[in-house]
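Dropping the structure in here first, questions after.
Excluded from the complex is one protein chain; the other protein chains are retained at their positions.
Right, subunit A next:
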Amino acid sequence: MSDFIDIGALEDIRPQSARLVRTAMGCIAVFRTADDEVFALDDRCPHKGGPLSNGIQHGRSITCPLHNWVISLSTGMAEGADEGSVRTYPVQVSDGRILMDARALAESMAAE
């Protein structure tokens, strides 16, 4: 069973950009790539907590604005020699709407 929530339209996010989704456990950054893929990650760099949504996006990666760590949007893993990861959330696009799996969201909250 899945429980997808409509969080907005794909058009609400510019290509190579990100928007935030507020949750009780902090902000989730939703990224749209140049190829219209969508990814959702906690908006905290594993390095020093930098807001990833404010970084420069390239390919399927985001460069943190604080210290240039590069994080993979698809896996949440730090790229290159850095080690660390950020939590990712399942999202999908259907009929131009972005859907987020609320169950994963609830699980992450339970885990905290």
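Note that a contact is a pair of C-beta atoms (placed from the backbone, for glycine too) under 8 Å apart; a residue touches a chain by one contact, two chains touch by 3 or more; residues count from 1.
Definition applied: contacts and distances are computed from a predicted model.
**Q** Going by UniProt, what is the name of the one chain that was not included in the view, given "Nitrite reductase large subunit", "Cysteine desulfurase", "N-acetylglucosamine transport system permease protein" or "Ferredoxin"?
**A** Of "Nitrite reductase large subunit", "Cysteine desulfurase", "N-acetylglucosamine transport system permease protein" or "Ferredoxin", the absent chain's UniProt record names it "Nitrite reductase large subunit".
**Q** Can you list, in ascending order, the subunit A residues touching the missing chain?
**A** 5, 7-8, 12-17, 19-25, 27, 30, 33-34, 48-51, 54-59, 63, 65-68, 70, 80-81, 98, 100, 102, 105-106, 109
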